[in-house]
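Here is the structure we will look at, set down as structure tokens.
A single protein chain has been omitted; all remaining protein chains appear in their positions.
Let's look at chain A:
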Amino acid sequence: MKWVRVCRMEDILPGLGVCALVEGRQVAIFRVGQRLFALSNFDPFTRANVLSRGLVGSKGERLYVASPLLKHRFDLESGEYLDDPSVRVPVYAVKLEEGDVWVGVPVSEAAKVGT
């Protein structure tokens, strides 16, 4: 796991997401209150890098982001597509340290999201 500092906490408004470039990957980071979540920015249904621009919602206890294109919903914690758990987007480790937001990505695979 490699940790990369991406921005300050105050750069992300509560309830919104931002996209960070981390070791060649596009990572969508969401802030809900003081909690942070990180998942791939790539919407597998529309094949566009847009998840960070989606609306954050809740279904029961689960928090999710609804893709801005066709509103497919992905669980913020597991990356699971809510309507079919066999589809998942990658999730990443994320932490807050002295006001800085850090994202952790696996080091072994150099795979890159997008072309």
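Before moving on, here are some points about what is shown:
Keep this in mind: a contact is a pair of C-beta atoms (placed from the backbone, for glycine too) under 8 Å apart; a residue touches a chain by one contact, two chains touch by 3 or more; residues count from 1.
Here, contacts and distances are computed from a predicted model.
This figure omits one chain of the complex; the name its UniProt record holds, of "Nitrite reductase [NAD(P)H]", "LrgB family protein", "Molybdenum transport system permease" or "Imidazole glycerol phosphate synthase subunit HisH", is "Nitrite reductase [NAD(P)H]". Summarising the interface, chain A meets the missing chain with residues 1, 6-7, 11-16, 18-21, 26, 29, 32, 39-40, 42, 44-50, 53-60, 63, 66, 68-69, 71, 73, 77-79, 83, 86-93, 104, 106, 109, 111, 113-115.
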